[in-house]
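Removed from the display is one protein chain of the complex; every other protein chain stays in position.
Per-chain residue numbering starts at 1, and chain names A and B are given in the order in which the chains are listed.
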Amino acid sequence: MNGQYASLLIALPLISAFFVPLIKELGRKAVMGYLVMITALQTAIAGWVANEVYSTGKPIIVIAGGWKPPVGINLYIGHFAALFVLIIAVISFFMAIFSFRAVNVEPVDKYAMLFLLLMLGATGMIATGDIFNLFVFMEITAISAYALTAYNKTGEAAEASMKYIVLGGIGSSFFLIGVALIYGATGTLNMAHLAQLAGAIDPTVAQVGLALIIFGLAVEAELFPLNAWAPDAYQAAPHPITVMFSAFVVKAGLYAIGRLLYLFQGAEGWSGLLRLLVILATLTVIVAELSALRQKDAKRMIAYSSIGQVGMIAFALALGTQAGVSAGVFHMVNHAIVKALLFLTVGYVGVALGGTAIENFQGLGKRMPLTALTITIGSLATVGIPLFNIFWSKIRILLAGVEAGYSWSVALILGASVVEAVYYFRLVHTMWFVEGGGRIRENFAIGVIAIFLAALIIVIGVYPNDVWTIVQKAGQDLFNVANYIKNVPLMGVGA
Amino acid sequence: MNELLIIIFAPLLGGVLAWALNVRGIRELLGVAGAAVPLAYLVKLYSELDASGQLSHSIDFAGFTFSFSLTHLTWVFAMIAGVVGLASTIAMVSTSRDGYEWLFALMSLTGAYGVFLSFDLLGFFIFWELMTVGSFMMVLKYSRSAGLKYFVLSVVGAFAMFLAIAKIYALSGSFAFPDVANAVYYAMGRGDLALVFGLFLVAFGVKAGMFPLHVWAPDAYSETNQSYTAMFSGVLSKTGVYGFILIYMLIGYRLMVEFGAFRSAPKFGYIIAFLGGLTIIVGGLLAALQEDIRKLFAYSSISQIGYILVAFGVGTSLSIEAGIYHAISHALFKGLFFLIVATIIYRTGKTTFADMGGLAEKMPFTFAMAFVAILSLAGIPPMAGFVSKWLIFEAVISQNLPILGGMVFFGSAIGFVYLIRFTYAVWFGQRPTDLDDTKDAPLPLAVAMAILAIPNIVFGIAPGLVVKELNKIFGGEIVTSPTLWELNLGFGRYNGLLILVWLIVGLLIAAVIYFLGAPVRKVPVTDTYQSGNPVTMEYNLTIRRNFFLPLKEALAFWLRISFDKLYRDIGAWVEDFAEVMRNYVYNGNVQSYAWYLALILLILAMWGV
Partner (left out) sequence: MNVPDISIYYFGAIALVLIGLYAALVKKNLLKILIGLSIMETGVNLLLISIGYVSGKSAPILSEGVGPTQAVDPIPQALVLTAIVIGVATTAMALSAVVLIYEKYRTLNVEEIRRLRG
């Protein structure tokens, strides 16, 4: 098959989003069914693309409208993008199913549209090979995220959405300034082309431009102290959307940071920027874990924990070594699985028991054994217990950190991990060893998804070899910029 | 599949199956099988090991190479895990009621095997974590606060170890022990070396229960299934002990070269030994003041581990061999003690001295077992405990280290102090009426106790058995053993058989005198308690209640210094800090959040970017 079909990854959700109003008349069930169908289709396409990329070992370059880069906009679906597009599609598919049960507020058709656009935006951010296109997709993601955060129409939802908008707005403005500066200095927006020219641009402009771009993205990637919107948005958003935020929206931001950071390796002040990012990432981990320590709401607690884990990924990406980047990508995959599981199950508890306050988890082991078991698995995995997937990526990140000379940072992250372990085990204790109410019937479909994700956690934990090979390739894709440039068929400009 | 991997993973497999099936009968069978299989393999591999000196196996996994190795040293430690683990799981047949306990108890056993057999730091760390989690889950079920205390300290220790490992890895690019030892010897700087040593000291100290990191142990040992505590104290604490040997193996030479010696002990070793000595004293004194049997033995376990640390710290071949010997006997008598406690709790449901008495008549078998354990712990020949303590004492004194010697001696004395209480208050004296129909130990517990009691006696009468094995570790005659019964250090000798014979002869003579008309007079109980001094009711100290109150009063000043409280305060401080911080940082005002963004922009500008 022709690689150009990969453009369906962008086209399918976009077009299907616009068809939602037509289906609206058929009622809520139809809209949700449609959502499940489209995401399933997207999963199939993404699966095919991933298979194609990994079996041939070559990235798929989609060239829009026959205009060769750097004039035309291209998609670059390398090992990283292929993997993450698949993750996005799978998680979206699961969340479409979860939405059946979890989303009861009207208008569902708007929800479906925004849901698809959110998926589209994140996919686009990861797949695009053009920096302005990245901005556009980032804004698509952000705007659908703003809307979805406010979707529950409560005061809190509106408040969270407003915070997200204000901070996201400032961030994206500065991102755009950065893009403008870089464009002014190089005359190109194509990322491969930019990487080629990076060494040659005026150092001040490159420095300022890159710094502003990273600043803008860091808001999306939830780096402290730019992440203040995140816990609120996570808490207020509908449960499936929280899963999507944590599993791939933030990952798209992280990816963009990683990608642009390494594209501009040649720029002056690069290592200074890395060091700043390491500091911010370390702070992110510490502050987030401490904030989670005494939360009264499980969803917010896990949101903080998610931010902490994201900080760890950012730390890995900012190390500037191949080992760090690969470990970071590994952690991204694991974190996507684990946090999808946790937010799914905690959200389901919220739906079933009318709230996610910690008191609702008392005796959950007897009330909803399956849900409690999967939450426990997710918690143990997050804490980094051996035989669960996160353990492997976490030690790789920390080893890479010490190797890169950031022992102090690793020590602090380890300290924060102690705190993390404490609050997760409090949750586990509350679920299993505190008496609670009567038994509740558990939803079959959600149970199947939860078990699938939990099984994935354990399988990767017990046998990480294959996944490690895959993420290593993805990490190389991110780190090895020379290859990236080589793979994009630039139209003989500048080269 | 490789035999070493079977040894390591058989318990975990058994545990998972027991938990998943969770059918009464099958569950117990699977669990015990999980603990028995590794022991069988260890015994089977012995001849092979003896022929080749080392059995190794390595696998590539998750992008790392993991190597496992059975040497004479690791065989000894693995055997400790094997025997005590088996006894403990057999005892659990009586005391354990659900699959949860089987799963986690056996998981921790797998962890312990993994720790002993790993021949690279990463595998060591992973199994260490696994072991910690398993044991933590066992405690969490019984008590949240004890569990969390144990877990936090363990995790701090584990992370300290991880940091040290990462430091070493950054230097050597490998986890394998030989590479690590090489890299440390040739390339590690003084500062890093001290850091790594400190981190390892914390890591292994926590697990071994070294003062002042011991505070988790009394709670964790007592707040769990007591059958499991036999394994917890007998095997899991030995991983910490083994860790101290690793310090010698991996960074010992370099430490010696870099930091030199204090008197005749290496300086770094002296730190270990001194902390070990403090552990003996603190553990022993606190054990004497407990009112709960479980706590008493928990503290006593800590105290006894101190001996091992002292021995290791002295750093001669003799002292290390003595330490390993004591590790063996500690596992045997401490495991036995906790099984006895498990039996008592199982039959009476009581844990404090105040509720007990006169059980010797009702539980003769258990009492016999207790007798063995008491003699062994107190260091009375011909028990294993005597031999190891004697060796340690000789090793310390021969190196001319009087302070350490004093500490060891004091520990033995205080050992009598708390044992006398256990001996009398539980087994003799007046029996509370509600204990009148107490039965003796159920079969599984009886079998388990016997498994541990027999080697206690055998290794005391025939120390040559053990010493022959331990000499192989060092590849020389550290302690000569002319016959099975005899030990000869050159400056001291011990003959187990001879002592046994004399002991029997002495007992016979005593019996003859007793039966042939020593005058017998009935003494009212109050006479012995009061020693002729009338006491008031406010100061009524019986053996069952506040017996050592005078000691407590004498030590009042020192008892106020509590590391437990210090750690709790630190924990509370962190929580308060977290609370304040999150309310200030995430104060809910979007404008503050916008200021954070502006601040970062400012920093970016000032950073020069």
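Everything below uses one rule, namely that a residue touches a chain if its C-beta (ideal position, glycine included) is under 8 Å from a C-beta of that chain, and two chains touch if they have at least 3 such contacts.
If you're wondering where the values come from, they're calculated on a predicted model, not measured in any experiment.
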{"item": "Per the touch definition above, residue among A:91, A:170 or A:383 touching the missing chain", "value": "A:170"}
{"item": "Residue among A:52, A:109 or A:232 that touches the chain left out of view", "value": "A:232"}
{"item": "Footprint left on subunit A by the chain that the document does not show", "value": "132, 135-136, 139, 142-143, 146-147, 150, 153-163, 165-166, 169-170, 173, 176-177, 179-181, 183-184, 187, 189, 231-232, 235-236, 291"}
{"item": "Subunit B residues touching the omitted chain (full complex)", "value": "582-583, 586-591, 594-595, 598"}
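Assume only the chains that are shown with their structure count from here on.
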{"item": "Distance from subunit B to subunit A - Cα centre to Cα centre, in angstrom", "value": "45"}
{"item": "Partner subunit A, residues of subunit B touching it in the complex", "value": "61-63, 122, 125-127, 129-130, 133, 136, 140-141, 144, 147-148, 151-152, 155-156, 159, 162-163, 166-167, 169-170, 574-575, 577-579, 581-582, 585-586, 588, 590, 592-594, 596-597, 599-601, 603-604, 607-609"}
{"item": "Subunit A residues within the subunit B interface of the complex", "value": "162-163, 166-167, 170-171, 174, 207-208, 210-212, 215, 218-219, 225-226, 228-229, 231-232, 269, 272-273, 276, 280, 287, 290-291, 293-294, 380, 385-387, 391-392, 395, 398-399, 401-403, 407, 410-411, 414-415, 417-419, 421-422, 425-426, 428-429, 433, 464-465, 468, 472"}
